[in-house]
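For this view, one protein chain was removed and the others were kept in their places.
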Amino acid sequence: MRPSHARKSRFLEVRRSIPRRQAILSAIGIWIVFFGIWLIATEGGWVNELLVPSPLKVFQTTWNLFVDRGFIGDIGISVGRVVIAFAMAAALSVPLGVMMGSFPAIEAIFAPFVSAWRYLPAPSFIPILLMWFGTGEAPKLALLFLGVVFFLITLVMDHTKNVRMELIETALTLGANRSVTVMHVILPAVLPDIVTAMRQMLAVTWTYLVIAEIVASTTGIGAMMMRARRFLKTDEILSGIIVIGALGLLFDLLFKAAHRWLFPYLKESRG
Amino acid sequence: MRPSHARKSRFLEVRRSIPRRQAILSAIGIWIVFFGIWLIATEGGWVNELLVPSPLKVFQTTWNLFVDRGFIGDIGISVGRVVIAFAMAAALSVPLGVMMGSFPAIEAIFAPFVSAWRYLPAPSFIPILLMWFGTGEAPKLALLFLGVVFFLITLVMDHTKNVRMELIETALTLGANRSVTVMHVILPAVLPDIVTAMRQMLAVTWTYLVIAEIVASTTGIGAMMMRARRFLKTDEILSGIIVIGALGLLFDLLFKAAHRWLFPYLKESRG
Amino acid sequence: MSSTVLQLDRISKTFQLGGGRELTAVDRVSFEVEENAICVLLGPSGCGKSTVLRMIAGLETPTGGEITLGRHPVTGPGRDRGMVFQAYTSFDWLTVRRNVEFGMKINGVPAGERRERAEHFIRLVGLSKFLDAYPSQLSGGMRQRVAIARTLANGPELLLMDEPFGALDAETRWQMQELMADVAEQAKTGMVIVTHDIEEAIFLADKIVFLSAHPGRVKEEIVPAFKAGGRIRPKEELVQTPGYAELERKIMRLMREEGQHE
Amino acid sequence: MSSTVLQLDRISKTFQLGGGRELTAVDRVSFEVEENAICVLLGPSGCGKSTVLRMIAGLETPTGGEITLGRHPVTGPGRDRGMVFQAYTSFDWLTVRRNVEFGMKINGVPAGERRERAEHFIRLVGLSKFLDAYPSQLSGGMRQRVAIARTLANGPELLLMDEPFGALDAETRWQMQELMADVAEQAKTGMVIVTHDIEEAIFLADKIVFLSAHPGRVKEEIVPAFKAGGRIRPKEELVQTPGYAELERKIMRLMREEGQHE
Partner (left out) sequence: KDSVNVGVCVSWPGYGMLEVAKEKNLIPDYDLNITIFEDPLGGHAALAAGQIDVYGCTADYTPLVAERGTDVVNVALLNPSYGVDHVILAPDVTPADLKGKKVSAPQAYIGQLLMGVWLDGEGIAPGDVEWVNLNADEAVGPMLSGDLSAAYMYEPWITKVLEASPGAKSVANTSDPEILKTGIFMDALYMNKNFISKRRDAALAVLKARWDGLGYWHDHVEETNQMLADFLQWPVEDIGYVVGTNGKSFEGGIYMFDFDESAKACGVLEGDMPLDLSNGFMPEAAALTNDWWVKLGLMKDKVDVTKAIDCSLMGDLAASGYRQAFGPNE
């Protein structure tokens, strides 16, 4: 028996969670609006078809790229680059960041350095990278690596510093030495946060892909987009953007799934 | 009377804060090591002096740039672009992010859109931006804006969602309506976190500067660096990188100071 | 003697959990709160005390029954029912004075009156020295006093408190309890207080509503007979009062019985 | 009767604050803890209880005086002094069993013995059903029991606890108190417990060390005489025991006196 005077629910309620149906409809809605405006703008001739082709054209092109032009190969190469560069960045950032977050003496050494290098305009390193790494995969990986590694170190360090002091002191009073404390308490405690930070930073790596693949490259999504620029194939550029967006979201989902899978104990149960 | 058996302090102690002196020495030390290696590498002829000039040369060049070539004007222009673009990004992100964090209905609409656009490879939008915004300042600002705005929205939203429910419910039971709750409780509560998020994201804007200033630009640090690249003046490129790094750190300090100044109530006092 | 200010009439609350499951947290709970009286909700963890309080505040909608405040049914949160939470809810960006003025300001009380009332209630909770301090400069107990002053200054008919002193240490908790007893007398505001602490319940309550768990139902309503003559202070006296020890044991027994179910 | 396991000899601790200021948190505190006995540290907030406990644990270095455990001076944290904090310190990424085995594992106890001891102590704290559960699946009280089992399984000579039950609700707190009384008897481990709760102190303590504030000094050492015959259970009985009410009032008075200083 719901009282008749029950508060009537308005569309906008602070922190009132919404039904799943509405969430799905909203998500679909915004994309319909987006593509709708795009479609109207192009079909209605508000924008030059040459520079902004209609979404239908772009989908068509995307389809063709996949079916006829082996775009999947380019995607594979780009994904490979992003993954390898990111893995290298993680392989450096996680140990270094955890050490910096655990030992103030180490933080004092590296933090002033790392925080300045975050501002590094990675693209201006291209000539230097080419000089050092030649023309193979190395300079592209190095660019992607440089674009993300300093942010990642900073984030890992911050998260490590947030590991609760009580956990560390508990380990110490259980007889743990420094290395046990770091490896068996601090590291597992911070790992879920590290994975979350990696999820966020992977997006940065994707945004750098286009720049990296201009560097001595004929393969990959970025190189395809460069070629498309040359021939004014805006539809292919937009295809590339859409594919990168979709890949980004896909990786986001993968990271989320990995998070759930790696850290089953974080599932909340019991009230 | 300190007991003679006091634990002897080792260099690496988990979470044992270090003396100020050590912190300062470490910070200076790492830079000395960095410039030292650089100096030795160039003076010792391990690298081609033309491609990697010695730090002395770079400082010399930086000095010349300032004194003889009016570099300060370029810097002013770049700083202006970064600040304006970032201010625009903030002007959109803060209201939108706060609304998304406050109203699940709004989040449901925009979140799926924003999180896909984070992966946006901003550089590939250059042709479209030029078409829409012409060749003045607008496309550069737009590029910087696009590079950072989606990250910023996401961060503001996340922080807003972390505003404690009790604060909101307190406002409601004091008789606040929706707009009062959002404007006078949620917004001031999340503002310190927003400023912190902005501090972090400003770094991203700086890394995009070099790309933005290739676009229809002959002024600014980025354009200077592009020209330097053309003429393979690595010393000037490195000067640009150093100046950007220094500016980044300067802005970081400004944001820190602003944070202290804007939120005096966050100063911890009393135990 | 005194009239009823709040009435709960067979209030139920069923939460929808994930996967179509349901949880009845509160099941046909009825009780009344008299004017200017302190009603304490007691019961084992998870018995629905907070849920009942939140429904009174209008922060949750009952799935059954009716809550009446004065003559009007409760349909949402409102300034007539002020709430104090266990977690500190001081607005950290406002000084103590402006915290206390907050409710009045958003309700359009003129500046002069606002100032006066704020100062009155700040004095009442003993923070006059800290008028222009920020909450971060205060201790936990002082912050909680700010929250209480803020709520009282807003002139609610009823003050709702969910374990308001749970996070405080023993001595501060006593001070707060005594403060609340004073406030109840001076500000003439009815209160519903949720607590775990039996001593606190006995000290403060004009009436104790004991809830049982799974689902939350009223198990017993207890009116401490020995308090008929008014509240007993100082607290040290209370433990010596005839009847106190029996009541304490009785409630302990109730608690323990309920605790078993878990 | 029983010998001394821990001895504090005029321990002081002065913290260096910013700007060259100093704060003497603990000033020449001396007391002893006997084998298998529970010593409770009581005192107003900020009187240095935690600091004393942390110095015993070796987590802070005294600026004066000497702490002796058995025959050896304390110079740093070690497995001979296990510590349980108020905040939950279960390692969320390990199951209950592996949490409890943690200390033994890092100290090189062979797997078989580890397993056996872990199971023994998990049984002792009543969590046998949850051997393979993760801490996040447990309630607050159960997590605290994991922490206690983990510490005990590591075989410390002394168990140090800083308001271990402060975050728990009343009924769970009682259960835990009774558990600790059992543990003290069965595991034969001495304990130093910091608490705010007078009832808890009286129930658990073989000796109460009452500290005064600013700076922290030993104000009084109290040995509850009525407990000479052993601990009294169930708790409901305790409040009825002759001498209990007097002791409670006495401590309340001490607390209140100290509270004034603030």
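Each chain carries a letter (A, B, C and D) given by its place in the written order, and its residues are counted from 1.
In this text, a residue touches a chain if its C-beta (ideal position, glycine included) is under 8 Å from a C-beta of that chain, and two chains touch if they have at least 3 such contacts.
Keep in mind it's a predicted model, so treat the numbers as computed, not measured.
Participant: May I ask you to name the displayed chains that the omitted chain touches in the full complex?
Facilitator: A, B
Participant: Consider the whole complex, including the chain that is not shown, and state which of B:32, B:50, B:87 or B:257 touches that chain.
Facilitator: Of these options, the touching residue for the absent chain is B:50.
Participant: Give the residue, chosen from B:34, B:113 or B:132, that touches the chain omitted from the document.
Facilitator: Of all options in B:34, B:113 or B:132, contact with the hidden chain holds for B:132.
Participant: Touching the hidden chain in the complete assembly: which of A:15, A:161, A:199 or A:229 does that?
Facilitator: Result: among the candidates, A:229 touches the missing chain.
Participant: With the missing chain put back, which residues of subunit B would touch it? List them for me.
Facilitator: Subunit B touches the chain not shown through residues 48, 50-51, 126-128, 130-132, 134-136, 214-218, 223, 226-227, 229-233.
Participant: Give me the subunit A residues in contact with the hidden chain, please.
Facilitator: 48, 50-51, 126-128, 130-135, 214-218, 223, 226-227, 229-232
Please note the rule applied: only the chains that are shown with their structure count from here on.
Participant: If I count partner chains per residue in subunit D, which residues reach a count of at least 2?
Facilitator: Each of 58 in subunit D touches at least two other chains.
Participant: Could you pull out the residues of subunit B that touch at least 2 other chains?
Facilitator: 172
Participant: Could you please specify the touching residues of subunit A with respect to subunit B in the complex?
Facilitator: By the definition above, subunit A touches subunit B via 11-18, 22-23, 26-27, 29-31, 34, 47-48, 51-52, 102-106, 108-113, 115-125, 127-128, 131, 147, 151, 165, 168, 172, 178, 181-182, 186, 203-204, 206-211, 222, 225, 229, 234, 237, 240-241, 244-249, 252.
Participant: Help me check something: in the complex, which residues belonging to subunit D touch subunit A?
Facilitator: Those residues of subunit D that touch subunit A are 57-59, 77-79, 81-83, 85, 87, 89, 91-93, 102-103, 106-107, 134-139, 147, 150-151, 154, 160.
Participant: Can you list the residues on subunit D that touch subunit C in the complex?
Facilitator: Subunit D residues touching subunit C: 44-45, 169-172, 174-175, 196-198, 235-236, 239-240, 245, 248-249, 252-253, 255-256, 258-259.
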